[in-house]
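Heads up, one of the protein chains got dropped from this complex, but the rest are sitting where they should.
Let's look at chain A:
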Amino acid sequence: MMVFARCSAVPLLLLSLGLASAALADEHRVTGDGIGAFVVEDGKVDPDTYEGYLVYTRACMACHGPDGMGSSFAPNLIRAAERRGWESFAGTIASGREVQPGQVMPSFADDPYVMGNIPNLFSYMRARGEGGLGRGRPRIIESMQEQDDEDDASVEEASGED
């Protein structure tokens, strides 16, 4: 699955873009660096944050509600991601959490799809919080989509016979 391959390569790219954009101080562009880096520009996002949105809808939405906003069963994750930080965010997904008897966050340790996408989920949550990203399925920033496709192509070339 393509999503697994992406995780390692792209944060570096985002990191460099993040630094550049901070200097520009463009009010339409909000970025965050480090693990879970993200770019939000006019309501559009980088490819990893977009992937995080899709993973969210598949694995998290059934309890945490649409767009990270929480549901009757589980809390809003938008600010929680920011408040708790990466280690707690990733640790909770991997280990689960028993909030109280009968209210349990399951562990996703046995789920390679979720485990491989925790940085992307974190990017999406940060984009929703710090990045001010709105509800619904975001678009990908065109220039970053092209860059992402080129990176994928070069990764495939480099890894050769696969």
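Following the convention adopted for this analysis, a contact is a pair of C-beta atoms (placed from the backbone, for glycine too) under 8 Å apart; a residue touches a chain by one contact, two chains touch by 3 or more; residues count from 1.
As a convention for this text, contacts and distances are computed from a predicted model.
The subunit not displayed here is recorded in UniProt as "Methanol/ethanol family PQQ-dependent dehydrogenase", chosen from "ABC transporter ATP-binding protein", "Sarcosine oxidase subunit beta", "Putative inner membrane protein" or "Methanol/ethanol family PQQ-dependent dehydrogenase". When the omitted chain is restored, the residue from A:76, A:92 or A:147 that touches it is A:76. The missing chain, though absent from the display, is touched by one residue of A:35, A:63 or A:80; that residue is A:63.
With the whole complex as reference, residues 1, 53-54, 57-59, 61-63, 65-67, 69-73, 76, 102-104, 106, 108, 110-111, 113, 134-137 of chain A touch the missing chain.
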